[in-house]
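One structure follows; several queries about it will come next.
Of the protein chains in this complex, one is absent; all others appear in place.
Going in written order, the chains are labelled A, B, C and D, and every chain counts its residues from 1.
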Amino acid sequence: GKKEDSDNGGSGSSSDESVFKIGGIGPLTGEAAVYGVAVKNGAELAVKEINEAGGIDGVPIEFKMEDDVHDAEKSVNAYNTLKDWGMQMVMGTVTSDPCIAVQSEAANDNIFLLTPSGTAVDAIKGPNAFRVCFSDPDQGTKSAEFIADHDLGKKIAVIYDSSITYSKGIYDNFVKEAKNQGLEIVSAEAYTTDSNKDFKVQLQKAKDSNADLLFLPIYYQEASLILKQADAMGYAPKVFGCDGLDGILNFDAEGTEGVMLLTPFVANADDELTKHFVESYKSSYKETPIQFAADAYDAIYAIKAAAEDAKITPDMSASDISDKMQASMLNIEVEGLTGTIQWKEDGEPNKEPKAVIIEDGEYQSLD
Amino acid sequence: MKALEVKNLCISFGGLRAVQGFDLSIEKGALYGLIGPNGAGKTTVFNLLTGVYKPDEGIVKLEGKDITGLKTTAINRAGVARTFQNIRLFKDMSVLDNVKAALTDIYKYSTFAGIFRLPSYFKTEKLMNEKATEILEVFDLDKEKNILASNLPYGKQRKLEIARALATNPKLLLLDEPAAGMNPNETIELMNTIRFVRDHFDITVLLIEHDMKLVSGICEELTVLNFGEVLTKGKTSKVLNEPAVITAYLGE
Amino acid sequence: MAMLKVENLDVYYGIIQALQGVSFEVNQGEVIALIGANGAGKTTTLHTLTGLIPSKKGRIVFEDQDITKIPAHKIVEMGIAHVPEGRRIFADLNVLENLKMGAYTRKDKGEIEESIEQVYKRFPRLKERQSQRAGTLSGGEQQMLAMGRALMSKPKMIVMDEPSMGLSPIFVNEIFDIIQEVSAAGTTVLLVEQNAKKALSIANRAYVLETGKIVLSGDADDLLNDDSIKKAYLGE
Amino acid sequence: MSFISYLINGISLGSIYAIIALGYTMVYGIAKMLNFAHGDVIMIGAFVVLNMVTLAGVNPIIAVLISMAVCTLLGMAIEKIAYKPLRNASSPLAVLITAIGVSYFLQNLALIIFGADAKSFPNLITLPSISLADGKLVITGTTIATIITCVIILLGLTFFVNKTKQGRAMKAVSEDKGAAMLMGINVNATISLTFAIGSGLAAIAGFLLCSAYPSLTPYTGAMPGIKAFTAAVFGGIGSIPGAMIGGILLGVIEILGKAYISSQVADAIVFAVLIIVLLVKPTGLFGKNIQEKV
Partner (left out) sequence: MKKKISNNMITYGMILLFYVIMQVMISTGSISSLLQGLLVPLCMYAIAAVSLNLVVGFSGELSLGQAGFMCVGAYASAFFTKLTEETLPEGPRFLIAILIGAVVAAIFGFLIGIPVLRLRGDYLAIVTLAFGEIIKNLVSVFHVGVDKSGIHFSVKDAASLNLDEEGRVLIDGPLGITGTPKNANFTIGIILLFLTVFIVLNLVNSRSGRAITAIRDNRIAAESIGLNVTKYKLMAFVISTALAGVAGVLYSHNLSTLNVKFFNYNTSILILVFVVLGGIGNVKGSIIAAILLTALPELLRELQDYRMLIYAILLIGMMLFNWAPSAIAFRERVKDKFKSNKKEAA
C-alpha cells in the first residue's frame, strides 16, 4: 500500500512485515454513510495517536477502510479486497446485517474481528468476533430496567423502525423485559425507512394512549423529526431513547429539552479522555463526534491492548493472530470513551451504560 | 353457404355514426371490393369484422357460423385474416419469422419441447420452415427471408403482410388498401398475386382500395360505402358506372 | 434565378448511402415533380431539404441563402413548408389545434383566423371535424389535415411527400387541383409522387430519382412521353 | 375528531408529494421520459437553500430564488449532456437508464460536497399555523404554504401549457418532434425549457420538502422522488391536475393506512391501492385512455 499513507493517519511508509494491517469496513456512501464515515474518522484518529506514540509494542498500525454501502454482499467484497491488501484484523463492520455476513467469512478464514457498532446478536456469532457497543437485546433490556428502576413511567408508548435490525431488535427485547419489570406498553407504532418523514399518526396514537413515557429506540435524524412534530401537535411527552439518539444535539437541539437517553458515550462529558477526543476530532473533521466515532476509537485501542497482551507480531499469519487475540480479549480492560470495557467469552462487552438527560441543550448525567 | 354474411352492422364513436346498417354477403371464393370516399367507414368495417371494435348492433357470420363480438384472436382462429391500412409488421423479426409467427397455432409443439429441443421441436420447425417458405415464394419474398422486416422496401412490406395473413390459413382474407404507395408496375404485379392467392389457397378475398385500376382489374363485385352507409352494390362494371358512385367517389 | 438550388447532396443513414450527388433546381412559381420507385430516396431528399436530416456533402441554397446547416425550424420560418410522408399530424390534438400549430411561425395573429377559414373552404370535411382528435380521422382526412396544416404557414414554397397516397379517386383529382391552385396563388411547389402520371401532368419540370441518384430530368410533358418513363413509372 | 386530524396530516404530507409530482409529470408529459434524477435535483435545490441561508446568510426568499436558478441551470445542463444525445435512441429505456446514472451522480456529488451527515434544515416559513377546534386540529404554516404553492403551480402550468405559444409547442413536441420542427418549433429549445421549468419547480419542492421535514442528506430526494413518481402515475402521468390530486391522495392513503390498518405495512397499503386503481383505470385517475386507431 503506497497510496493509503496519506489517509491512514500517517503510519509511515513501512514495508508489509513491520506493520499491523487493520481493515475497516462500513458504509462510506449510501444512506448509512454517516455512520461509516464517523467510524472511519474515529478509527483513524486512534490509529494516528497510537502510531505517534510508537504503535503497538513499537509496530505501527496501517489502517484501511473500505466502503460497503451498507450492503451485505458489498461488505463481503470489501472484506475480500482488504484480504488481498493483507489485512490481519477486521475493525468492522459498522452496520449489523453486513456484519453478520462478514463475520461468517471471517470465522471461516479465522480472522479476528471487532465490530465497533454492529449490534445484532448474530453479528459476533463466531469465536473470532467481538464488539464494542451493546447488543440490541442488551439495550432493550437495559432500557426497560432503567425506566423501571428510576420510575420514569408505567405506561409506555414506543415508536420504532420496523425495517431496520437495530430498532426492531431493541424494541423486541424491550417488550420482553418490560413485562418482567411491570411496565405496560400502551402503544407500539412502527414506521419504515421508506416512510420515515411523517410521524404524526404514530404520535397521535401515543398521545391518545395516555402514555407516561415515549420510548424511541431509533436514530437521531428521525427522532428529531418526531420531537418537532410532537411539538407542533402540542404533545410534550417524556422521551427516552438509546444510543442511536446520540448526535441529536449537533443535528438540531430544538425540542430536545428533557429527552433522556441511554448511551455509553457523551460528547460533552468532562473526563479528560472524552474532552481530548472531542477536541482532536473537531479539529480534524470539523464536527462533533457521534457515538459511532467513539466506538471505533475504543475498538482500535482495544485491539492495541489485546495485541500487546497477546504479544503478536506482524509476521504472524492472520489466523494465528486471531487465535491469540481471542484469548487476550478476555484478559484486557480498556478505559474507553464508552466506558470501562471488559469482554466476555461470547464476544460481548461488559460495560456500564450511562444515562443522560438533555438540559439546557447539554447532556447531564441522570444517575 | 356464403363465405361471409353481415347484417345491419352499426357502430358510433361518440356522436359520429361511422357505420350504419351495413349489409354484405360474399360468395365463397369471390374477390370482392369495398370502396368509398375517405372516411366513409371502410376500415371501420374491417375493424368490426375482425373484432378490433365491437359492433353496437348487427350480426357477422363466417360460413354460417356467428362470429359477432368475438375477440380478434378468436375471429382469426375462426378463419378471418387481414392486413392493415398502415402497415403493421413485426419489425424486428425476420421476414421468415413474420410468417412463422402466424403459423404458431397451426404447427404445434409444447413450450417444454421448444426449450429442451425435443425431437418434436425439430420435426415441427422443419415443417414450419417449409410452409413459410412456400408462402413466401408466392409473393416472391423467399430470397429476402432472412432480412429484418423493417428493412424491406415499402412494396414488399405490403406483400409480406398479405403473406403473413395467409399463413393463418384463413377462409376469408381482408386487404386494406394493398396497393397504397405502390407504383403502377408494382400494382399490376400485386393484382396477379392476389388472383393467384385466391385460386391457389382457395379462399375468399375482400379488399379495400382506392386504385381503380386494381379494383376494376380484379374485383368481381363491389360494395360502395358513403358516410357509413351502403350507397350501392353489385357487379364491378355496373357499379363503377353508376352516377351516384361517380359523383361521390370517382369524379369526372 | 433559381429559388432553390440543391447541389451535389450526399446523405447517409449510418453507413448506408441514401443519396449520391443529387442536384436540382426549383424556380420561383414552378411546380416540380420528383418521381422514382420505392426507396429511391425521394423522402430522404425532402427531409434533407427541410433540415430534418443532415447531409454529409453538398449545398442547399434557398433564396440566395445557404440553408444546408440551418436547423429545420428556421427553414420553416424562411418560408418552406413540408407535408411529410405518413402525414405526421398531431394525433392527440384536435383538427383545429393542428391547424393552429401550422401557423406557429406566423406573427400576424389577426389573419390566422382568416387562413383557417380558407383551409376549411378547401377542405370542408375538416370543418365538420374541427374538434375531433386528429388521430381518429380516416386516412384521407388525415391527409387533408396535413396539407391544410402546411398551408397555414403561408409558405413561399411547399414540398409535399406523396400527398395523394390513400385518397379516393375523386379526392386525388381534387388534391391535384388544390396543388395547382396553391401554385397559381404564387407558392412554389416541389412534389414527390408515386402517381407519376398525375404528377407529371401538372408539373412544369420533373426529376427522376433512382437508387439515390438523379437519372433523368426535363420538361414534364417530355417525360410523360418518354418510353422508359412510361414503362418504369406509368405502368403502360 | 382523530379522523379529521389524520386527514389533515394526509393532506399536508400529500401536498409535498404533489409538488414533487408536478415537476415529474411536467417533464414526462413533454419529454416522455421518466426523469429518475428529479428527486435528486430536489435534494440539490434544498442544499442550495440551506447553504445560502446558513453559510451566506442570505434572505430565505432570495435563497429560494437562487436555488431555482441553480436547479434550472442544472436541469438544462443534465438534459443537454446526458439526455439529448439519446433522444433518438432506438429504445426509450436508454434515456431512463441514463437518468438513473445522473441520479447516482448527483447523490454522490452531494455526498462529497456536503458530507454524509444529516443536516437540519432551518424553519424559514414564518406563516402562522391555523388552530381549529380549540387547538385539537392544527394546520402548520408549512402545510398552508405548500398547498398554496401547489395550487399556484398547478394553475400556472395549466395556463402555460394550454394557452401560451410555448406551451402549445411543448404539446406538439411531445407528440412528434419531427413534425413539430416542420411547424417551425425549435425542439431543442422547447425540451430545454421543459427541463428548466421542471427543475425550477424541483427547487421549490426541495425547499418545501425540507421545511416540512427538516432533515437533509444526499439521499433525501430519492424516496420522495419514487413516491412522487407513484403519485404522478396514480393521477395519470402527464396530467398536471392528476399529479396534484394523485399526490394528495397518496399522502392521505399513507396516513390513513398507518392510522387504521397497520403502521408496519403502510408502504404496502399505499402501493396496493395504487395497483387497484390502475387495474380499474389503467391510465391513472386523470390519464387519457387513448386507443390506438387501427
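Everything that follows uses one rule, which is that contacts are C-beta pairs under 8 Å (C-beta built on N, C-alpha and C of every residue); 3 or more make two chains touch, one makes a residue touch a chain.
Note that the structure is predicted; figures quoted are calculated from it, not measured.
In the full assembly, the chain not pictured is in contact with A, B, C, D, by the touch criterion defined above.
Contact with the undisplayed chain is limited, among B:Tyr121, B:Tyr154 or B:Phe227, to B:Tyr121. From the options D:Ala31, D:Ile44 or D:Leu274, the residue with contact to the unseen chain in the full assembly is D:Leu274.
Checked against the full complex, the candidates A:Ser163, A:Gln181 or A:Ser209 give a single residue touching the omitted chain, namely A:Ser163. Summary of contacts with the chain left out: across B:Leu9, B:Ala30, B:Ile67 or B:Ala81, the touching residue is B:Ala81. Where chain A meets the missing chain, the touching residues are 3, 7, 28-29, 66-67, 69, 71-74, 76-81, 83-84, 97-98, 100-101, 104-105, 120, 122, 125, 162-165, 168-169, 171-172, 175-176, 192-194. Contact residues of chain D toward the unshown chain are 28, 34, 36, 82, 85-86, 88-91, 93-94, 96-98, 100-102, 104-105, 107-109, 111-112, 226, 229-230, 233, 237, 264-265, 267-268, 271-272, 274-275, 278-279, 282-284, 292, 294.
With the whole complex as reference, residues 50, 52, 71-73, 76-77, 81-82, 84, 88-94, 96-98, 100-102, 104-105, 107-109, 111, 114-117, 121, 124-125, 128, 146, 164-165, 167-168 of chain B touch the missing chain.
One rule holds for everything that comes next: only the chains that are shown with their structure count from here on.
Grouping of the remaining chains in the absence of chain D, by touch: A | B, C.
Taking the mean of each chain's C-alpha atoms, the chain closest to the overall C-alpha centroid is D. The mean-CA centres of chain B and chain D are about 48 angstrom from one another, to the nearest whole unit.
Each chain gets a centre from the mean of its Cα atoms; for chain B and chain C, those two points are 31 Å apart. In this assembly, the C-alpha centroid of chain A lies 74 Å from the C-alpha centroid of chain C.
In chain B, the residues touching two or more other chains are 43. Shown for chain A are the residues that touch two or more other chains, of which there are none.
In summary, the structure contains touching chain pairs A-D, B-C, B-D, C-D.
Considering their complex, residues 37-39, 86, 125, 132, 136-141, 143-144, 162, 165-174, 194, 196-197, 232-236 of chain C touch chain B. On chain D, the positions that touch chain A within their shared complex are 2, 5-6, 9, 13, 108, 111, 115-120, 129, 135, 138, 140, 212-215, 217-219, 223-224, 254-255, 258-259, 263-264, 266-267. Within the complex formed with chain C, the chain B residues making contact are 13, 16, 35-40, 43, 85-86, 153-155, 177, 180-188, 210, 212-213, 248-252.
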